[in-house]
Each structure stands twice: as structure tokens, then as C-alpha cells.
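With one protein chain removed, the remaining protein chains of the complex are shown where they sit.
We just call them A and B in the order they show up, numbering each chain from 1.
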Amino acid sequence: MKTLIRQSIRTGITYGIVQIFFILIAFNTMVGIMLAKISGIKNPGEIPAAKFLIAYTILMGLWVGISALSKKKFLPAGHKLLAGFTAGLVSAILVGLLELAMTGILVNKIFIRDFLTVLSFDFIKATLFGLTPVLGIVVTMGAIVLGSLLAVGLNIVTNLNAVQEHWKKDLSFLKNLNDKFQRMIRGKYHLIWQIVGISILAVAVIFIPMKWGSYWNYVFGTVGLYVILGLGLNIIVGLSGQLVLGYIAFFAIGAYTMALLNAPEPHNLMWGFWPALLLGVLLAALSGILLGLPIMRLRGDYLAIVTLGFGEIIRILLKSDVLTDFTGGPRGIQNIQGPMLFGKPFNSEVDFVYLIIAGVLLASFVYNRLQQSRTGRAWLAIREDETVARASGVDTIKYKLLALAIGAAFAGLAGGIYASRNQFTGPDEHALMASINVLSLIIVGGMGNIPGTILGAFTLKGLPEILREFANFRLLAFGALLVFMMLSRPEGLIPSHRPKYDEPNEVSGEMKKKEVPHDQ
Amino acid sequence: MKAMKFLAVFMVLAMLLTACGQAAATEAPVAATEAPVAATEAPVAGGAPEACADALGCAVFEAGDVIKIGMGAPMTGGNASYGIDISQGATIAMSDAGDIEGWTFALDAQDDGGTAEGGAAVANKFAADPAIVAVAGHIFSGATAAAMPIYEKVGIPMLSPSATNPPLTASGSTVFNRIAFTDLNQGNNAADFIYNTLGVKKMAVLHDGSDYGKGLADIVAAQFVKDGGEVVIEQAITPGESDYTAVLSTVAAKTPDAIYFGGYTAEGAVLVNQMKTTGLENAKFFGCDGTYGEDFLTRTGANGEGAYASIAPASPDSDAKLTFNAAYLEKFGKEAGSLSPYTWAGYDAAAALAATVKQVAVVADGKLYIPRAALVAAVRSLSNYVGLSGTFTCQSNGECNTDKPQFVVVKDGAWTNAE
Partner (left out) sequence: MNDPSSLPLTPKGNNNLQTNTNTAAKKLQAFQNSKFMKLLRPILGVVVSLYIVFRLYQVLVVHQEYGADTWTRLLISGLIIGGVYSLIAIGYTLVYGILFMINFAHGEVMMFGAYAGLYSFWAFKIIPIAGDPPTNFLNAYPILAIILAFLIGMTVSATMGFFLEKIAYRPLRKAPRLVPLISAIGASIFLQNAAMLLFSPQLRDVTNPDILRRGAGWTIVINGSNVILPYTGVFTFILSILLLVGLYILVRKSKLGRAMRATALDKKTAALMGVDVDSTISRTFIISGALAGAAGVMWGIHNGLVYYFVGFIPGIKAFTAAVLGGIGNLPGAMVGGLLLGIVESMGPAALGIDFQLKDVLSFLILIFVLTFRPSGLLGEVLSEEKV
């Protein structure tokens, strides 16, 4: 009983702080506006009507209540009520204290926006629902407690816990599906399944983009490009186990090759799309080898920082005064010619979506073949233990360089298509954050497998587009989701059935038994 | 067996690829004609005005709808202050714009991160939204370059407050216009002013490595040499840092009489402050419109005394501007111009677009029609529009702010006319 109350108070304090934070970044008015839009008001203005803010507050209370009751499935109803109520009340008191302080600011007309930028008088009035301060605080606290009690009620009636626990189950369902899928395409009737699967995919792939608007085609195309990038980085990080943080440099090389060979400025070479794409891929692969040669002895985080440095060097050089005449400098390169195929120019997002899908298929195919080949096994050996691999006769240098070259080639391919699609590329497109995005996507999706990479690309590039409604809160939500995803699914959304890149034993000090399924 | 499997998969893939290629090829013309049709969205129903008959059609608004002006701006990341500030300025323009027989304006500011990828995503989103009639943006040149071809297809006119990259207006786009101050004019005049009026013979030229700063600095350096002056050193600094003493020390070793800086207040103010500790106490600091503003004064204090800037000619304290400044402070809790130097330009771009929309809008049968082609033409023929940051007349290439710059200097803690 005491533990229950203590836990609830702790939950209440945590979520009280979260709610205070939300108010201080004006998250409440933003949600209020969204609620207003959902209910059909076309132009809700900057500050939504009080009823929506009250609805937001009740939602917050609901959240507190749900959190207070999570993992408490088998408590008697009375205890649930107590836990939910305590948590709700504690967070309501905290929010009430904040609103009291805000009232003080309002009454004394203190200009505090130099410190906390959202606290304008209008905002404070809105947060108090336009009521008198005392009434406003009471209503806020009441709404939060009401919300938490609502959560208790819901919990007792529908057993909301089940929904929460499903989060994990649903995703392991994804893994099962993947396993089933793998068995299907590798099992007895693999050839039939492969053909059937590919035909279904082909039909979907050909007809769906025609139905979408250009916006979703664009987003879909971007996701596709990141799938190619993700597969390339997966070869380097996921298969051969080299942590590379400057991966976007190879992308930049592909993009700039395309741009320099196909734009009127600065060189006016106009080679056409296909030769430039090919050259971009080759150059990227070559630069992968050149980067690899001096740093073959490095491992882990040393490799990470060196490759990060390489990425930054490429970006700064592209931007620098020294190379302005050659690369266009900070202005980047404009009016890049699009591809021609059978005499037809590509001039809409739909065309590029097809091109990108073809690229994704090619990349997946190459990736899949490599993974299952002798090379793939050599990479796995290097990833698991480089020293032992070397001792067992694997030419580690050759295979590590090969991984870098092939991974880089994938990036070059994506870069070329990217530059051609946007008709523009500039140095700041290729900043560190882009590398980090690619790395994040393969880890979020689950390292070392194609479905994981695709899902990761959707998460990393599709999610921010879906989060557009959140306006300024977009990246905040994205960062929080990234942490949350890692906490709830440390092995990625679709874990690979192969062992991971790095074993936890060196961190936790324990050796973990692992299975290496042999699928050949 | 393995070889067979490989072959089979390869065959299917090859078939698929060719299918894709053909599909794409046959698709192309359809898609090309599809785009404008999609733009029309609402079918041209009976009662629609004549102007809607062309390929681009009209944006149609039912009673109660809101006319949306788009803006693609970096709202997150290292350059978020520009996007947030300009969109805040534009928001005020929307509430000042009033209405057309009950239809009001609203700003739809979307985060493009300042990059081409984000710019194209936002542009595609706007192109798919029938309520967007015009775009006040984009803010950064990279995003603008990638967005232009997309708006071109659906006939959404752009009026950028801040994309200064010169080639943007050189590519023959019909939709792109800007009220950002033209670099060429500003740079050449500034160099002449420094050489002739200020009598500086030895100058150091710095820039922040951005397309804006570097473009301007290159023009100034070239003109200054043409005038007969000597550019003793040209250096780029890394933006976003706050310690430039090293680069200033090497500049000091060349003993220039003045330093020209192409860039923004963020770095300009740091340079001015650190000039005093690096042996450049006696050199003049000459900035550009990017370093002009109240923020420069508060951040440099006494160090800023005697610093120059070149700005678009506008009466510095017109009533409209003072009203705007007060409204901005009231609404956002910051002095106008403290987040970026483009606050007023943001207001102007949105206000000018709203005014143009009002010119071409037609009300018929309780619906509001905005003919897109006419709007594109109307924005391009904007003339003598008096804004807060200047008077704008668009040239045939889309440059709308080509006036001779005005030079100002900090005197007793305030910007005053230098001529």
C-alpha cells in the first residue's frame, strides 16, 4: 500500500514536470489548435478556444492516470483508484503551482519573456482558460484529476494495460512475420513464393505511385533513397562491423558528380544522366577505398570519429573558397538535368519514384546476394572478431575495403538520383546530421536486414513528414521518439535473426551465448 | 541449384526493371499533363469566371475557407532563428491584410530545414494543397532552388524575403521573385563608397562562407580592386562560432584600414567586439544589410561605434514600421529584428502577396476564385509597392529590390545616415 502510494507520487511528480515543460514550450496551445482543427474549425487562430485547452488538460490527466496504472494489471479496483487519483492529484498540484507563479507574473505585469519566451500575458490568460486566476487554477487541477480518474475508469472497464503491452507484442509480431517471410522465401517452395511475392510487389509498385499526389510521391521517393543509403551503410556497419559516421560524404560525391556533369553552371558538360550516375557510383566506391586504406587499423569509435572527420572535410571542401570555381562553392549547383529514358525526359515525381524503386530493388538484390555469399560470411567473421577472422585465413583488409567500396557505391547511386531529382545540390545538404540520420535508420529498423532498413527509413524520413502538423515541435517529438524507440526496442523494430554487430559482453562483463543460424 | 535460383531471381528482376522503365516512359506524358489538372483541384464549375479557363485554373474557396500563403523556412536546426523570425513577421502581415469579402488570410509556415531536400518536400506539400495560392519564400537559397521547379508546374508565385543567391533569378523562372536586396548593386556601391567617400585604400574582406556572404564579399572585393584599392587579405570564417580572434589576428598583421564583412549580425557582432582585442582597434568595420539592425547595436555596445552597414533605402522610422515593431514586441516578446535582420522583409513579402491576391481575386456565386496564372503575372508586375524595408518594383527576371543602397553608420548608439 505504502509502496503503491510512493510509486504513484513519483509518477505524479514526473508527469507534473513533463506537463510544466509542455506548458513552458506552449505545447498546450499547439495541441489545442490541433484539436480545434480536428473538430472542424478551419482557422482556429493562434490561441484556441478554452474548451480545447480544457480538453488538452483532461488528456494530460488521462496520460498521468494511464502511466500510474501501467504494470498494475492485477490490483483491486480500489487500489487502482487510489494510485490513479494520487498521481493525478500530485501532478495537478505541480501544474497548479506553475499556474500560480504565472498568475503572479500576470498580476504584477512582469516581463519574463527574456527568460521563458512563451510566457506572454495573452498566453497566460489562455492557459487559465480566460477565467479569473483562482478559477482557472481550480479548473486546471480539476481537469487533470478528472482525466486521471477517467483513466482509472477506463482501466477497470477495458483493461487498458493490455493495449500498452501490445506495443511490444505487436512489434514482435513484425519479427515473426519477418521470420515467416524468410522461411517462405528460403524454404521448400522458395522459387514459387519468390515469384508470387515479387509479382505482387511489382503490381503494387507500378500502380500505387500513379494514385498518389506529388507530395506523397516525393516523400516516398526520399524514403526510397534512404533505403538505398541504409542498405549501403548496413553493408559497412551491419555486415562488416565498421562504424562509419561520415557516410554522407559518399552520397555527396555521387550527388556532386551528377551535378557537375549535368548542370549548365559551372562546367556545362552535359554528359547525360546515366553516364554521370555510373561515374558517380564508381567515384564513390573509389573514395571508399581511398578513405579505407589509411585507416584500416582503426576500430570502433576511433574509426567513427575519423570517418566523421572525413565527412566534414568533404563538406567543408565543397563549400570552401579554394574550390568555388570547381564546385560552385556555397551556392551549390542548380538546374541539374533530369534523366532521359527511351527518349522521354523524367519530369514528375512519379517518374523518379519508379527510378528510385528500381534503385531500391537493385540495391536489395545486391545486398541480399552479398550477404549470403562467401564475401558475406567473411564480413560476418570480421564483425564477430577481426583477429580470429584474420587468424582463420580471411583477408580482412580486402574484405573491409570491399565493404567500404560497395557501401560507398550504394551511397553514390542514391546521391546521383537525389541531385537529379531535386535539380539542385549544395554543400549543406551533406552535413553531419544526414550521416547520423542514416545510421539511426538502420539501428532503429534493426541492423543487418532489408525489411528492417525499409521500416527504419520510413520511420526516420517518413515520420518527420507525418509530424509536420506539430510545426516547431517536430524535431522535439522526433528526438523523444528516437529515445523511446531505442528504450522499448533496443534491437530495432525488426531484429535480425543473425547476431548483432557488437556483443554486450564487453559492456556488462558477461558472456552471452548466441546462436548463429546457418541458412545455407 | 544455387545458380538456378540466382538466374530465376535475376530474370524476374530484369523483367520488373524493364516493366518499370516502360511504365515510367509511358507514364511520363500522362504525368506531365496530370500536374496542372491536379492543381485545378476543384472542377471549373458553372459560374466560374473566364480567368479560370486556362491550364493552371483557379484556386476556389467556399464560404468560411481561409486563403493560405505558404512559407518554407528553417524552423528547426542551427538556422531556426531566421525561419521563426521571418514567419513571425509574416504572421503579422496576415492579420494586417484584412479580408476579401469575408475570406481571410492565414500563413502556413512549414519547416524545410533550409535544405534542398526539405525545400522540395515542402514545395510538393504546398503544390498538393489547393488552398495555397502563393509562397512567401523560401528563406534559404538551397531550399528555394529545389522548390522553384515544383511551383513552376502548378503556378504558385513566390516572393522570397531573403534568398539572395544570384543565379536564382537567372534561370528564367516565371514564378520566382524576391524582395531581398540584390547583391550586385549593394556590393558595387558599397565598394565605391568605401574607396571614394571613406577614402579607404587598404581593405580586408571577410565573409561567413554562406552563399549570401561570400557572394557579396566577392563582388565588393572585385569592385574595390577595380576602383584602385588594395584588398590585403580575403578570409572566410566558420559561421556559428563565437571566437574569431585567430582569424582577426592574421588580418591585423596586414594592417588594413577597414574590414568589409559579408554575413549576418550573429558573426558580425562577434567580429566587431573581438577587433578591439586583436590589434584592429583603428580599422573601420563595414557590414552589409545582414549586419544591420537593433540587435547589432545591443550586441556590440560601445565597440560598435563607427561601424557601417548598407541597407535598402527605406525611411528607418516610418509610422508603419513603428506600428509593426510594437505589434511584434507585443505578440512575440522580442524586439523586431533581434532574431534575424529579415523580420521586416518577411512582413513585406507576405503583405505584398496578400495585396496582389486581392487584386486578382474574383467573387462569383458565393465562392472566391483566385486565377493562378493571373496571380503569377501580377506578382511579377508588382510595382512601387511601399513596404517596411524598401520600395519594391519587380524586374522582368523577378528582382524586386534593385535600388541603390543607403549607407548608415553607428553614431552615439544609433544607426544614422552616413552620407
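The rule is simple: contacts are C-beta pairs under 8 Å (C-beta built on N, C-alpha and C of every residue); 3 or more make two chains touch, one makes a residue touch a chain.
Predicted model only: the values in this text are computed from it and were never measured.
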Among B:247, B:361 or B:375, the residue in touch with the chain that has been omitted: B:247
Touching the absent chain when the full complex is considered, from A:45, A:130 or A:309: A:309
Sole contact to the chain not displayed, among A:179, A:301 or A:325: A:301
Interface with the undisplayed chain - residues on chain A: 21, 24-26, 113-118, 237, 243, 293-302, 304-306, 308-310, 312-313, 316-317, 319-322, 386-388, 390-391, 396-397, 432, 436, 439-440, 443-444, 447, 472-473, 475-476, 478-487, 490-491, 500-504, 506-510
Chain B, residues in touch with the chain not shown (by the definition above): 76-78, 80-81, 84-85, 209, 235-238, 240-243, 245-247, 249-250, 252-253, 266, 270, 273-274, 276-279, 295, 298-299, 303, 333-334, 338-339
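Just so it is clear, only the chains that are shown with their structure count from here on.
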Chain centre separation in whole Å, for chain B relative to chain A (CA means): 29
Of all residues in chain A, those that touch chain B in their complex: 42-43, 46, 111, 113-114, 117, 119-120, 190-191, 194-195, 198, 202, 205-206, 210, 213-215, 217-219, 222, 265, 319-321, 324, 329-332, 334-335, 341-342, 344-351, 354-355, 357-358, 361-362, 365, 369, 418, 421-426, 428-429, 433, 465, 468, 471-472, 474-475
Chain A contact footprint on chain B (complex, rising order): 5-6, 8-10, 12-13, 16-17, 19-25, 27-29, 31-32, 34-35, 38, 64-66, 75-77, 84, 91, 104, 106, 109-111, 114-117, 119-121, 124-125, 127-128, 141-142, 145-146, 149-150, 153, 165-168, 171, 209-211, 214-215, 234, 236, 331-334
